[in-house]
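All protein chains but one are shown at their positions in the complex.
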Amino acid sequence: MAVKTNLEAVRDTLAELMERDPSILIMGEDVGPRGGVFQATRGLFDRFGPDRVIDTPLAELSIIGVGIGLALHGFRPICEIQFADFIFPAFNQILNEAARYRYRSNGAWSVPMIIRAPYGGGVSGGLYHSQSVEAFFTHIPGLYVLAPSTPYDIVGLLRTAAQAPDPVLFFEHKRLYNLVKGEVPETYYEIPIGEADIKREGSDLTVISYGLTLHEAIKAADQLATEEGIQAEVIDLRTLKPLDMDTIFASVEKTGKVLIVHEDNLTGGWGAEIAARIAEQMFEWLDAPVMRLAGPDVPAVPYAPPLERWFMPLADKIKAKMRELAEY
Amino acid sequence: MAVKTNLEAVRDTLAELMERDPSILIMGEDVGPRGGVFQATRGLFDRFGPDRVIDTPLAELSIIGVGIGLALHGFRPICEIQFADFIFPAFNQILNEAARYRYRSNGAWSVPMIIRAPYGGGVSGGLYHSQSVEAFFTHIPGLYVLAPSTPYDIVGLLRTAAQAPDPVLFFEHKRLYNLVKGEVPETYYEIPIGEADIKREGSDLTVISYGLTLHEAIKAADQLATEEGIQAEVIDLRTLKPLDMDTIFASVEKTGKVLIVHEDNLTGGWGAEIAARIAEQMFEWLDAPVMRLAGPDVPAVPYAPPLERWFMPLADKIKAKMRELAEY
Amino acid sequence: MARVRTAVRPSEHLSVDDLLQMYYYMVLSRKLDERMWILNRQGKAPFHISGIGHEAIQVAQGFAIRKGHDWFFPHYRDIATCLILGVTPLQMLLALLGKEGDIFSRGRQMPEHFSYPEGKIVSLSSPVATQIPQAVGVALAARLRGTDEVVVVGFGEGSTSEGDFHEGLNWAGIYQLPVVFVCQNNQYAISVPVSKQMPVENVADRAEAYGMRGVIVDGNDVLACYDVMVEAVERARRGDGPTLVEAKTYRPVPHSSADDDRSYRSREEVEEWKRRDPILLFEKALAERGVLSEEKRQEVYAQVAQTVEEAVATALNAPYPPVSSANTGVYGPFDRVKRSRYSPDLIM
Partner (left out) sequence: MARVRTAVRPSEHLSVDDLLQMYYYMVLSRKLDERMWILNRQGKAPFHISGIGHEAIQVAQGFAIRKGHDWFFPHYRDIATCLILGVTPLQMLLALLGKEGDIFSRGRQMPEHFSYPEGKIVSLSSPVATQIPQAVGVALAARLRGTDEVVVVGFGEGSTSEGDFHEGLNWAGIYQLPVVFVCQNNQYAISVPVSKQMPVENVADRAEAYGMRGVIVDGNDVLACYDVMVEAVERARRGDGPTLVEAKTYRPVPHSSADDDRSYRSREEVEEWKRRDPILLFEKALAERGVLSEEKRQEVYAQVAQTVEEAVATALNAPYPPVSSANTGVYGPFDRVKRSRYSPDLIM
């Protein structure tokens, strides 16, 4: 068992995948000698050379567009978008092209590729280096959307993503890159896409989350258990699309109470879909309204430290909301 | 009272607004001598000249980007995106720029502008001329999102939109352009943004919709009343963002049963947010699960007539779902 | 009009057979296309977008590339090229009508959204210019794999205003990739004339900004187009880098079946260009070379008419795809996805 950070988990798995599969390429801004602005590709350029670790022009539309072409020819590009905030110039290529190639050609063409993007706040990144952008992609048929938050899950899901026959959005919370450490087995394993993980068992209420707020939810749950004896079950979605409704519904059957937490702003966030499904299909199991806690409906996280704290749905806020739900 | 089609309502109101407000410009592909591919700007070029009705290059990013610049200087551009399917090259300019100018500059700068886009299926448009794209925009703080579906509402909301201090997405269902006719008073009126309209009163269940499915829902409700005596209340959202929760909640208090219908694909659609809010805040009033009926989770509407019919949530499907809900 | 004359003229080495084949495809494409308009006007086809008037450059590019080896990202008008690369008239018609045998998309896409893997014709979408960086990606792949495949990508002059054009050509220039960009400049993007689309006279004038050759050719002269295309394709194959080819042509019909072109251009202009119809021009050239007798000409037209009419009859009688088909294939089969009982959002 090696202990790794999230960042090391990404980097080591990228290296492993490239070693194993010659069709894998890495492309993006500064992924080469610089090793990526977060160092997620450090050492790969030296190891695999400029033909497999490609420093692209500063042009996201073509990072994805050219990546699609590579995929059509049988490569499996792993495209890095430097910050998730900057994925939108490529939105048309992702939505109208990558996600639709298979369906529009009745399966004649497909574009297996991975799009990696660091996302999220808590890093003094202000409005344009803190965005959570997953909800724009989970709405799109044809994409897989993953957001693992521990080294173990990152390794297992990145390995699976690298075999998927369709485009995968792979979101990495940048605040967690060096914050989270965890054990990664030496023996090879994979994690299926679409499988949530119960990170903390509990019977009083269910908390559903991913990313930074997942870790904060666990913290809040632990505190609440110690302080007030309330036992929350914390589900880590890991995969955002498709949703693991089996795991979610099983937990709701047990607890009858659900809180969904994400960092992205509330309105139209991915929590809405989760809440809507639970409300529709678990109506008779619910002992309380499905609650959501999310970032406020402002355009991303402000820069000044107190304002950033105000934005982030961290443990204290989650705990308060859990208590409200428990007491319902 | 004049009877107009939806298309005439758009066209006549654009002319009226330009007449009244010299800061209003129209820009887009083929809006000039061609009068727009749907004829929504027919006659305006001759009447107002090339300085106020601007045929743009085939380049959506800059239609919005240049529009933002015009707005910064005090113009109020009305930018036409020829089909909503083609709005995505401009997504970065809308999301990261237009929607965030005010907040990011603490109110020092703002970009009042209207972005008109015909959307929706039922016109043999296939995957790329049929998309419903509203959910990508309703998630974005800083935008108003309107989707009126009758001549009366189009006139009233377009007048209001043309005074809003912030960017307005104005979605027009292209199938309804010539299908729907309705009365438009000669006397001036406006409709506030954020005000839903009860298009049909009823007490057994509430149907919430907009666009083509709104008209189908009314049809279904009328049939159901005649055939089975079930009285459905049909709410036309008209404004998608912000949502008129007062009207929605009041209806739910009355009926205890809600069906949300939209044409956009189900997962992550705008119906999810509406359902989530009702489920959370009206928990104690609900006599049945909040149900959703929407387009299937495929990449937009297929072209072949039978496949297109399969996709569209039209009256027959809505009626079946209403019956299911009524019987719950 | 061709401002760049090619030094080599491969068209001089075309055999009589080749020339007659080219002629055949021009006529086939034209007659099929005209028939598609009629089906639309009869209310039998919901939509059609036409290649009429653009056949010279289309046929030229079809003959300049290695069928099934080189890649083709078509412009939506490229009916003639697709026929050359192996798509049958019947397949075109089934797509027009959205019938079961639509090999492009099985009735999902509008007509003329070609896709034909056997001919390396890559699936086309409607948002213009998106195919340009994708074509560059295929060319990069060919380079990385060390093959000698060439990629040809088509688009209209209006599409060059999109950011996709810039970003794609920039990459191709940086890596000097084996790709030929073929712009069919037909003077209009729907109603918008070139003068409102770009501040330069020629699309090809922009090639230099991307470190590549730009070539302008008379897009209605099939042999001139052939010379230019062969040179560009073979340069790319040799590793001498990309070319931006601009074929000056004209669309004598409305933009699509949904367009009415009378509001934005004069009938005189249209008639003027019809006098330079690519088929007329080619017939004259062939007659001059003594390759096309009047008898042969009529034979070709008769053969084409029969081919088209047979295909129309079959297509009209063909069934639509089963409704169930629309609810499949959003995702490819993948056994490492947990399928949740309740999850509606994953249609395999």
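Which chain is which? They are A, B and C, in the order written, and residues in each are numbered from 1.
In this section, a residue touches a chain if its C-beta (ideal position, glycine included) is under 8 Å from a C-beta of that chain, and two chains touch if they have at least 3 such contacts.
From a predicted model like this one, the values you see are computed outputs, not experimental measurements.
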* Looking beyond the chains shown, say which of C:Ile121, C:Met212 or C:Val330 touches the absent one. => C:Met212
* **Among B:Ser105, B:Asn178 or B:Ser203, the residue in touch with the chain that has been omitted** => B:Ser105
* Omitted-chain contact residue, chosen from A:Ala59, A:Leu169, A:Ala220 or A:Ala288 -> A:Ala59
* Asked: Footprint of the hidden chain on chain A, which residues?
  -> 29-30, 32-35, 37, 55-62, 85-86, 88-89, 124-129, 266-268, 296-299, 302-307, 309-311
* Structure fact -> Residues on chain C facing the left-out chain by the touch rule are 161-167, 170, 173-174, 176, 195-200, 205-206, 208-212
* Contact footprint on chain B, counting only the chain that is left out -> 25, 51, 56-57, 59, 61-62, 64-75, 89, 92-93, 96-97, 100-110, 141-142, 144, 160, 163-166, 190, 192-195, 241-246, 249, 277, 281
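We take it that only the chains that are shown with their structure count from here on.
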* To do: Could you name the chain whose Cα mean is nearest to the mean of all protein Cα atoms here?
  => B
* Return the chain whose centre of C-alpha atoms lies at maximal distance from the corresponding centre of chain C. => A
* To do: Would you kindly tell me how far, in whole Å, the mean C-alpha position of chain C lies from that of chain A?
  => 40
* Where in chain C do residues touch two or more other chains at once? -> 105, 108-109, 113, 125, 127, 163-164, 330, 345-347
* Asked: Which residues of chain B are in contact with two or more other chains?
  -> 85, 88-89, 127-128, 267-268, 297-299
